[in-house]
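All remarks here apply to the structure that follows.
As you look at this complex, bear in mind that one protein chain is not there, while each of the others sits in place.
Per-chain residue numbering starts at 1, and chain names A, B and C are given in the order in which the chains are listed.
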Amino acid sequence: MPPALKETKMMVKKETDYSLREMMAIAAAREINDGEIVFCGTGISMLAAMAAKNISAPQSTIFFETGAIDSRLEEVPLAVADSRVMHATAVNGGLAEAFATMQNRFTGSRVVGILGAAQIDIYGNLNSTVIGDYQQPDIRFSGSGGACDVASFVNRTIIFMQHEKRKFVEKLDYFTSPGWIDGPGGRKRIGLGPGGPETVITNLGILRFAQESKKMYLAATYPGVTAAEIQQNTGFTLDLGEAEEFPPPTAKELKILRERCDPQRLILN
Amino acid sequence: MPPALKETKMMVKKETDYSLREMMAIAAAREINDGEIVFCGTGISMLAAMAAKNISAPQSTIFFETGAIDSRLEEVPLAVADSRVMHATAVNGGLAEAFATMQNRFTGSRVVGILGAAQIDIYGNLNSTVIGDYQQPDIRFSGSGGACDVASFVNRTIIFMQHEKRKFVEKLDYFTSPGWIDGPGGRKRIGLGPGGPETVITNLGILRFAQESKKMYLAATYPGVTAAEIQQNTGFTLDLGEAEEFPPPTAKELKILRERCDPQRLILN
Amino acid sequence: MKSSQNKVTKLAAAITLLVKDNCHLSIGGFTINRNPMAAVYEIIRQKKRGLHLYAHSNGQGVDELVGAGCVTRLEIAYAGSGRFAPTCVRFRRAVEKGELKVEDYSNYQMTLRFMAGAMGLPFLPTRSGLGTDIIKHWGFDKALRKSDETLPDQKLTTIDNPFGDWCNSPKLVLVPAINPEVTIIHVQQADRRGNARIQGLTFADVEQAKAARHLIITCEELVEEDFLKQEPDRNQIPFIHVDAVVPIVWGAYPTACYKHYDYDPRYLNNYRLAAENEDKYQAYLIKKIMKTANHQEFIALNDDEHLKSLIADPETGYATGLKRN
Partner (left out) sequence: MKSSQNKVTKLAAAITLLVKDNCHLSIGGFTINRNPMAAVYEIIRQKKRGLHLYAHSNGQGVDELVGAGCVTRLEIAYAGSGRFAPTCVRFRRAVEKGELKVEDYSNYQMTLRFMAGAMGLPFLPTRSGLGTDIIKHWGFDKALRKSDETLPDQKLTTIDNPFGDWCNSPKLVLVPAINPEVTIIHVQQADRRGNARIQGLTFADVEQAKAARHLIITCEELVEEDFLKQEPDRNQIPFIHVDAVVPIVWGAYPTACYKHYDYDPRYLNNYRLAAENEDKYQAYLIKKIMKTANHQEFIALNDDEHLKSLIADPETGYATGLKRN
């Protein structure tokens, strides 16, 4: 992490009453529309889905790849297979049912997926497998899990990233999960249906994809972060022209996130 | 039905204390080995499976294409979807699970299927779809149902037939379910695994398939029926040289069949 | 519609709204069990025509829709009602008269076709059917298939296994997905949002339900969401698939509904007798179906004692000792 960023991070922490993780969770929660089916992975994406459900999208449905649909989350799960996701669901199935629901166009078109990754490129393609050579990696990560499936199937995805130059790259070390592939028409050319990444939420700001070019651009900066800092931490050139300042979490949002979603601060810390 | 056969039928009925349907059910029951998984269709095949379980194969498992496995049959079901097949099963699944169990080699190789048909040829291939032209049939039957699937997948099949010349034919009007196809190696050539028809049980006798040629031959005649009569009612030439007289149902077999399996005579009549 | 919190609808309204003339409809159940008969009779009452019907091994629901003239094309594996009609009578007659176009598949092929639809896939493979006339003879010919984009371009196709002889399967049959415009199934319990629980065998209902663009669930009991959520392991269909929930007791009658009631042997036998004779069948249609305003009136044609004899024993799930001759 470059020194500038460390400062920024601390500054945000000091000047305001919320952490970056809280900001990120709230930013993602705001992206979720009421009535949507929300696929969540482990960690902050779960928190975002819980926050959305408790704040602005009470009719959204939380949904896990492990087969739980409409989980009643009374405590934050620490994995998508946590028994907490099995409580008071509509149906407890398995992975086969969960992914079929996403591949199925009638339901998949209503799913928003929240993903994370180790690397992202300008078209929102993701790497969560290795850094370095695939056969002899410098760093090995967990692998795709459901990420490739979700990114292939669902209507739109929201992506969480740590904003660093080595993570926002020209070329992925390994292409795990499809975004917009190589631009307009890319998904169709390789045989995928509609869908694709819509928003990237980082510890510095919010990025989206241009309608025409499908290239990532800077949509918003967090309070105290400049567009230039974000470009400095990105390994490809971003259009910075659309960047607005992101409205910080409200007191109500923070209260619900902290008291209702993660009172033990298992994910927030 | 030719006059000779009608006489035979009445003779059997008069001279002994059992009906032809009882004879057929018992003959099939004797074919089932203890420990086997028995696929049954509707009607007499169900009764045969119940008889086997209650007489000679107590560890056999009754299994229905509708998804019921190890049903506790306290009353004879009148269809494979009868609620009676759902009682005290090991698992109540659906068709997907049932057919997967048969297509799965580890389990399918332990399944014996009992089928019926409208027509059969010398290799035990079956028609249960139409008589006449497919597009403009003279007689339309129910169609394959699970017959084609079972005949394609399982280790061996037992087939119930009414013994008439127009049902034992040189060429099927419609080829619904695979037997030995066109002889040795036939199943392999079209892509099927091992398995195939083993026994044909009719109202006149028992037929099996020659090891080498896979052609049907007469294995046994019922008491009072001659091999010549059977040939007369068969539309292709049978090897009659191996035919023995079939040992009639014992008093014990009949008692269990009548009192335990079908006391209301819903299938037996 | 699918995200509504309250999908409870009257049957007539649900059918009017979702089952249009000429639409592609699939109905759940198997032979003489859990057919969505209330919906079937309502479709007959509303005189729907030109239906492209998908069913599995079905049975009473199919035969009544065919007999009433609602169906033009049928894709099916088995048209029979067990011992009550080894081949469905009106179905047989319609095929023999050339009034009904049928596309034949095996049971597993139909299961896989609905499963492919539910999984969002264009096809699934099987070894079933290799070498048979199910592959060779097409009910819907190439010209029809080409002219109608609601049909796949082939009945099915075979391919060589791209993985060589992996799993000793050199060849596979590929069966094309079905995605009906509407599926109707009858279940034991559902809540207002559409979460549903089937008791006993599920047949291919879950696959049929998830394959459809629109899903109507008729249910014996409308229950609270919390009741179903207390034991989610026993539920099969989450509300996200469901458009309409129609509570309707005896909704599968005269077919069975496990743990609720048995099939009605008297009705099914009388149906077969009527179906075998043109005049009797027209009289049956008028008296039993067209002249009853709804399923409640249709059920009320039975005296209470007769209905009582069909009530399932809570232990076995069927009417123990029912006279079934």
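In this section, a residue touches a chain if its C-beta (ideal position, glycine included) is under 8 Å from a C-beta of that chain, and two chains touch if they have at least 3 such contacts.
Keep in mind that what you see is a predicted model, and the values were worked out from it rather than measured.
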Displayed chains contacted by the hidden chain, counting the whole assembly: A, B, C
Absent-chain contact - pick from A:81, A:210 or A:240: A:81
Among C:126, C:195, C:208 or C:255, which residue is in touch with the absent chain? C:126
Touching residues on chain A - with respect to the absent chain: 42-43, 65-68, 74-75, 77-87, 92-96, 99, 103, 105, 129, 134-149, 152-153, 172, 174-178, 181, 186, 190-193, 264, 266-267
Touching residues of chain C against the unshown chain: what are they? 116, 120-127, 152-154, 157, 159, 161-164, 166-167, 169, 172, 174, 176-177, 179, 199-200, 233-234
Can you list where chain B touches the absent chain? 35, 37, 59, 61, 69-70, 72, 86, 88-92, 100-108, 110, 153
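We adopt the following convention: only the chains that are shown with their structure count from here on.
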Using the definition of touching given at the top, classify the network of chains in this structure as line, ring, star, complete or other. line
Measuring centre to centre with CA averages, how many angstrom lie between chain A and chain C? 41
Between chain C and chain B, distance of the C-alpha-averaged centres to the nearest whole Å: 28
Using CA atom averages as chain centres, what separation in Å is found between chain A and chain B? 58
Return the residues of chain A touching two or more other chains; collapse runs of consecutive numbers into ranges. none
Where in chain C do residues touch two or more other chains at once? none
